Every structure is written in structure tokens, then in C-alpha cells.
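One protein chain is absent from this view; the other protein chains keep their places.
Then we have chain A:
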Amino acid sequence: MEQSNQIIVRVHAEDFSVADEYALLACDNQDGAVVNFVGKVRDFNDGCAVTDLTLEHYPGMTESVLLQISQQACERWPLNKVTIIHRVGTLTLGEQIVFIGVTSAHRKAAFAACEFLIDFLKTKAPFWKLEAGDTGSKWVEARDSDQQAAQMWKK
């Protein structure tokens, strides 16, 4: 089947505006549902206080993985638009890290695709977090629970 989805993938240091991204996603009257997810820098991880984190990525591969998972989501659910924005560089407490937005005629597809996209982003896209806190800096360990969440989407 021909896909005519509108997919936007961006990786950059600058912050994004949820209002602006929502406005871009929500401008099409064929869509009855818009689901957005925003990931933020949290103050605690594994019992340690976190003051900021630095995101490293693999330029080129990151964008191509995000595009691939967006295309997979469009094949799996009847979506219209997909936007994925991920920031890199040093981010302080409370800052926005990642935006995922999807639109569809109905809510079930939009909710499911949004969750699929964040689960796959977390386990497939080459980003790495270096956390700084009271006890110095350390690389964040990958979580088994994230792998299990992505596994749940296997058909």
C-alpha cells in the first residue's frame, strides 16, 4: 500500500516548543486524535540525585533509526503524521529531552503508536546518557525493563 505519511525527525541541541509541534500535528481535519509524549530530565535515577545529563549520539545512524521506527509505526497503525524530536548535549533538571507526536483518525492507533515509538527509540536509537549528580558523573545503564517493553511489541 502507498504510504503518504508525514514524518518529521529532528536531532539537535536546541529546545523544542510543544505548542508549536502540536500546532503542526493538529492542523489536519482528517485526524481525530493527536497523542504527544514528552520525556524530561528527572531529579533521581537509581537512588542517586541527578543535577544534569549529557546526551551523546551517533550522528547519521540516529536519524536513520528514528526514521525507520517511524515508518514501522506507519505500517502497523493507520497514522497520518509522526514527529520525533530528540535533544543532544547537556540538559539540566526539568528540561525536555524528547518529543513524540502522532496523529490518526482514532485514539487507539495514536496511543499505541506513540508508546511503540518511545519503547523502540529507547532500545534502538543510538543515544547515550551521562548523568551528573552529587557523586560525580556516570553513564546510565540500559534497563532490562526497557528491553522487555520493546519485546512486548513483537508480533
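Note that a contact is a pair of C-beta atoms (placed from the backbone, for glycine too) under 8 Å apart; a residue touches a chain by one contact, two chains touch by 3 or more; residues count from 1.
In the analysis below, contacts and distances are computed from a predicted model.
Peer 1: Out of "Molybdopterin synthase sulfur carrier subunit", "Probable septum site-determining protein MinC", "Signal recognition particle receptor FtsY" or "Acetoin:2,6-dichlorophenolindophenol oxidoreductase subunit alpha", flag the one the UniProt entry gives for the chain missing from this complex.
Peer 2: "Molybdopterin synthase sulfur carrier subunit"
Peer 1: Can you name the residues of chain A that touch the chain not displayed here?
Peer 2: Residues 39, 55-58, 60-61, 64, 86, 97-98, 118, 121-130, 139-142, 146 of chain A touch the chain absent from view.
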